[in-house]
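Only a portion of the chains appears, each positioned as in the full assembly.
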Amino acid sequence: QEGSTLAQVKERGELNCGVNTGLVGFAAPDASGNWTGFDVAFCRALAAAVLGDPAKVKFVPTTGQTRFTALSSGEVDVLARNSTWTYSRDTDLKLDFIGVNYYDGQGFMVRSDLGVTSAKELDGATICIQTGTTTELNLADYFRANNMTYTPVNIDSNAEGEQQYMAGACDAYTTDASGLAATRAAFADPETHIILPEIISKEPLGPAVRHGDSNWGDIARWTLNALIAAEEYGVTSRNIEELVRSSENPEVQRLLGTTDELGAMMGLDAEWARRAILAGGNYGEIFAANIGEQTPIGLARGLNAQWTQGGLLYAPPFR
Amino acid sequence: MEHIERRIDRSQMTVSDEVAIDIRNMNKWYGTFHVLRDIDLTVHKGERIVIAGPSGSGKSTLIRCINRLEEHQAGHIVVDGVELTSDIKNIDKVRSEVGMVFQHFNLFPHLTVLENCTLAPIWVRKVPRKQAEATAMRFLEKVKIPEQAGKYPGQLSGGQQQRVAIARSLCMQPKIMLFDEPTSALDPEMIKEVLDTMIELAEEGMTMICVTHEMGFAQAVANRVIFMDQGQIVEQNNPTDFFNNPKSERTKLFLSQILGH
Amino acid sequence: MSDTHAQTVPFVRDTMLPSAAPPVRESGAIRWLRTNLFSGPVNTVLTLLGALIIWFLVSTFWDWFAHSVWNASSLNECRAIIAATWGEGARGACFAVIRERWNQYVFGFYPVELYWRPTMTFGLLMVALAPVLFSASLSIRRVVLGITAVVTLWAMVVLGAPAGWLIFAAAVLVAGLVASERNISWMLPFSLVYPLLGVWFLWGGTLWGPIFVLVGPLFGWLAWRALSRVSPMLATVVAILVTVLFWLVLAGDAARDAEALLPLSIDAVRSDRFGGFLLSLTIGVAGIALSLPLGIVLALARQSDMFLIKSLAVIFIEFIRGVPLITLLFVASLLLNYFLPPGTNFDIILRVIIMVTIFAAAYMAEVIRGGLAALPKGQYEAADALGLDYWKAQRLIVLPQALKISIPGIVSTFIGMFKDTTLVTFVGLYDPLKSMSDAVRANVEWKGIYWEPFIFVGAIFFLICFGMSRYSMYLERRLQRDHR
Amino acid sequence: MTDIRATATPPFRLSMLVNDQRYRSLTFQVIVFILVMAAAWWLVDNTIRNLALMGKSFDFGFLFQRAGYDIPQTPIPYTADDSHLRASVVGLLNTLIVAVLGCIAATVLGVIVGVARLSKNWLFARLMTVFVEIFRNMPLLLWILIVYAIFTEILPPPNAFRGEAATSGMILFDHVALTNRYTALPTLAMTNDPGSLDLGARITFNWATIAFVVVLVGGWFARRMIASWAQDVQDRTGSRPTTWWMSLAVMIVPSLLLIWYFGLHLEPPTLQGFNFTGGLNVSNSLVALWLALTLYTAAFIAEIVRAGILAVSRGQSEAAFALGLRPNRTMSLVILPQALRVIIPPLISQYLNLTKNSSLAIAVGYMDLRGTLGGTTLNQTGRELEAIVLMMLTYLALSLIISAGMNVFNARVKLKER
């Protein structure tokens, strides 16, 4: 177990977590440099599970260019940077996506006064797009498939994309629908922008780890699953202490480590999941706190609801 | 002094009555500094005038005004019948009549000696190159360095360079030559070469104004020596009287310093 | 007197003419205008053109600056204030963002309660530099150190530095001032340990680390002393080996043990907290300090008679100069991990500093080579004839002169490097220009603010770079005066 | 005589490796060589082990895979179906385009500013000084961002040109539209299209283009012949014939004929749908990058030009004036030939800098070599090692070509000096 990621992280006493350089709601530093966001919460949960302290995370801001390299070179232990799980990334880039923490799809945002109601009407349009993302490829494919032309305006960061779009340097801004919603929500006049109904791709976003260290992959995967499962079983950061003492549900007991030593199977202690949930709450709490409808981002759960609520979130059983 | 070996027979040289340069009441200021004050000076064709005076007395400024390298602010300067005003045509006319030799030669280092000499004739006088080169060679022969024609100025000694500078001016066949301390940047051995050349020019009757401290030269060739101080002409006389019998106190003082060593 | 013939006869002036004032049109403002602005048709046109440009710039930007707002908590508030004060549709700058976020532009994400530490570090930097940069002029030293002392201490008090550190900083600053009055070379030891102190102040952690880094060369020197009688070359090799071995093998553990015995540490601040001008200056100063010696070594290597050394230097220099800095930064962030043993991982700021240093050193080497080439051969021969060996000759004779000749080039390399520190934005570091502004704009309040941060950051860069270029001119003049 | 040299060799002792002049440098070099080789081996070994650990290989096969992304500006035909290699070539061409345009513009502007700084006009000289200091002392990245922001924030979007109540109008007789996305230029249309020359790999050249190039190059040679004829006449007769109209004619008349023959005319871009079409849309990222590079480099070039002119002493122009040469002749015959020698070498290194600085295209999303090979391609394929190595080598080759050009030029200028 010497060179394993888990051992390294423990030895270092700190989890290196690759995040976006700044995407409001998902990962962004505030004025004093504290990172917050949906992806950030996962990192904290993982740190809590492994190291026992959600604060023991070093956030490494990565650009679209540097993110996978940072992971494969070992600069970060886990990449939680709204990255799409694709075949080639999983195989050729030698990453292991450990699950999906946000089901997304690529969409378009336009000004409502443009008079466009469908992406099919965007023939000849100028479209702002972040380089180095899957969206770039999806866009090319979509327009070819529909026999349309477009002019890409390549941008480097989300902030820049907003600037270009706001100034009218592009007719449409395309990125993951969640990002669009977040961007639109932050506008001074959100009602004058519409997000077109077409979702042109599947964008399952999830954390990734390096290929080859399955145990570390398991830890990350099951931390995510623990957060999802916690929501399913109604375990929240507020009632967790009580449930530890009183829960009758055997699945919850296993999850919280009151019975069975599930943690030991991954080289962790029994209370790993308890700490992960305590770090920022269960999946639902994290969602609500960072990107939910009460936040300026205002995303609905949609596909990201639990399977019991008609969504796609479905954590495998803890046993 | 000992450089000058021959004296010109002044009686042989004609000073015509025609006026070459006429300066009237000329004044010049640098900012508020009054460099030249009420200069009156008439130079006849064929005259050879030496201007002497302490440093900063305005000698250089005066002769630079004559070909309008400096602008005067009051009075008149008429050169060969052309008055120097800010009219560009007049300036051009005057400059092509007046040759000037500088203390630091100011040869063009990127051109050969021959090219230095033919540049102005070709571009200003519109002389065919062949002819310009022939003329240039003639003058290079006169200054005794025809064999250096193909070299670049950097490859010549100071004395040779100054002679090229003289030849370059002569190639424009000027009516008047101005010299501004032509020998003061030279090593002693080279001074002689240059002075010899100038004496030869004087013998041929060239109108010359020469700022110099070579008093031997002045005694040998000048018709007139002008002594300047504080921007004004303090004394002028023929060289014999000037050196032997200076009138003003300043002149006496200056001569005692100059001839002292 | 105006009679022509009067001139041909002897003439003596009895009374000297007094100096007269120039004619009105030849003096004062009018003349100045005439000669400097309207001396000809072309000049007049140029003057008008210049005036037009100035008018255009002023009229375009005047009200924007005049209507600037310094007190607001969001862009919308700014706009509201501008609209309320100067009427609907008025344009105005919203410098409130600078007021609100200046600390981020200056210190990045450095912990607020520790702002005094970088302040002190850069204040003491001036003291450390004084013996090197302002060695010649007491008055300049007095001014620079005086201002530094006052500003640093004031800033530290304002930023809430603990009393102990205030006293420490004051002591060093006063010592600097005193040494500056007496003999500035007394401060040289401080200048020598400053790099380690500076690193410790900025990053914090245990002081034992820097101390043991210093101890390494000490052992090296002892080894050198012991062996230098036997063979200087062997001694040098052994000394370097001892030093490096000490650093690699012993220093880390020793520091840890010492820390356990006698804790000597201040709050550690991680690299990811660095940003803004703090980051730029850290990279810039480190790059400058490191690239000069490396550049000298490269230049000497390139001038060497040894074919292999020379070729290696040429290849290295030409390679580095042939590629854009940005690609080197990508190497630092993407490829360095390929080239190091699996599992090693070191600080991204350190990696960037290394790359920036290498880049600047290659340019520096060329600049210094120019200076070396300008030295007459006689200087080398005289040094040889006096029995100085290669290194002594270089150090005492050749380099002082070559560096002097190269000062303008060296400083412009520094300026270029300092400006280039903004490129770290492309490897995910928070430079003051782009990343920091993007981060500020990522907040809902400041979304859409562009010009004000650009102006603020640009102005600071301008001040620093312009200051450096003026300083190099001063230095050039001084050295010319001194030695010629 | 023959064996004299041999007798001087003393027997070899081991200490001579360190103490003997002849062997010492050899020893040192051998040690350095071993160290360098060891370091290189260490790096390569680490790389191999790291690659193995990550399960990656080092091969350039990815260059032939489908790229899958679009590029806004393509000097040669390119679609998302083309290979990464072709995308990289497109990027390289884009780098060259901005570099060449930048070098030309920066030279022109730099020379103007440099000369203007020496102008007697106080106001103008000061203004130029301010220009130079401002641009030299702030980061290039800042200028790129500012220029780009000016374009996007200040210029109108295309739909401001739309309809009756258009808030913006096209300039230059309705042929050019400045928008915050691009500058829409008119197309050159032909009524008599001669077809294209196909070079393979879908690179085509219109015969008309080729004809123009031929005519222009021919015209240039004709101009030189006219100049040498004029020189000849001047040498013979002294007066130089006025040739500017002939030069103009040989450059322009054949072109006019070609224009007439091919029925070449401008077709203004029209606003269709979202954008202007039918013309050439030069994206703002290119224009902004080009402009920022130009302004920034021009400030440096201005200083070089100024220093070059100042290096020619005042005496030179005075001597020329005293000979009766006019100021413009003085400039062309005396000052410039001397100043150029001082100016050219640093000028070329500014060209080098500009070319390398063009990689800051990343800030405005201009798809240059770094944006394609070192950007999207790297990202999509995950081949950072190969992509970056290839990219660095390409830049290196560009630099070496430029500096080789400089050396040739220097050698030629030097020769004239002696």
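By written order: A, B, C and D. Residues from 1 in each chain.
The rule is short, and it goes like this: a contact is a pair of C-beta atoms (placed from the backbone, for glycine too) under 8 Å apart; a residue touches a chain by one contact, two chains touch by 3 or more.
All values reported here derive from a predicted model rather than from experimental measurement.
This structure file defines a complex whose chain copy numbers, by label, are A x1, B x2, C x1, D x1.
Keep this in mind: only the chains that are shown with their structure count from here on.
Shared contact partners of chain C and chain D, listed by label, are A, B.
When chain pairs are compared by contacting C-beta pairs, C-D ranks highest. For the pair chain B and chain C, the distance between mean C-alpha positions equals 54 Å.
Each of residues 50, 53, 149, 153, 362-363, 384 in chain D touches at least two other chains.
Under the contact definition stated at the top, not a single residue of chain B touches 2 or more other chains. A list of each chain pair in contact follows: A-C, A-D, B-C, B-D, C-D. Listed in rising order, the residues of chain B touching chain C in the complex are 19, 22, 24-25, 27, 29, 31-34, 37-38, 40-42, 44, 73-74, 224, 229-238, 241, 247-248. Contacts from chain A toward chain C in the complex involve residues 3, 8, 21-24, 28-33, 58-63, 65-66, 69-70, 73-75, 157-160, 162-163, 166, 186-188, 296. Those residues of chain A whose C-beta lies close enough to touch chain D in the complex are 64-65, 68-69, 72-73, 89, 92-94, 114, 122-126, 131-133, 136-137, 139-141, 144, 150-156, 160, 163-164, 167-171, 210-212.
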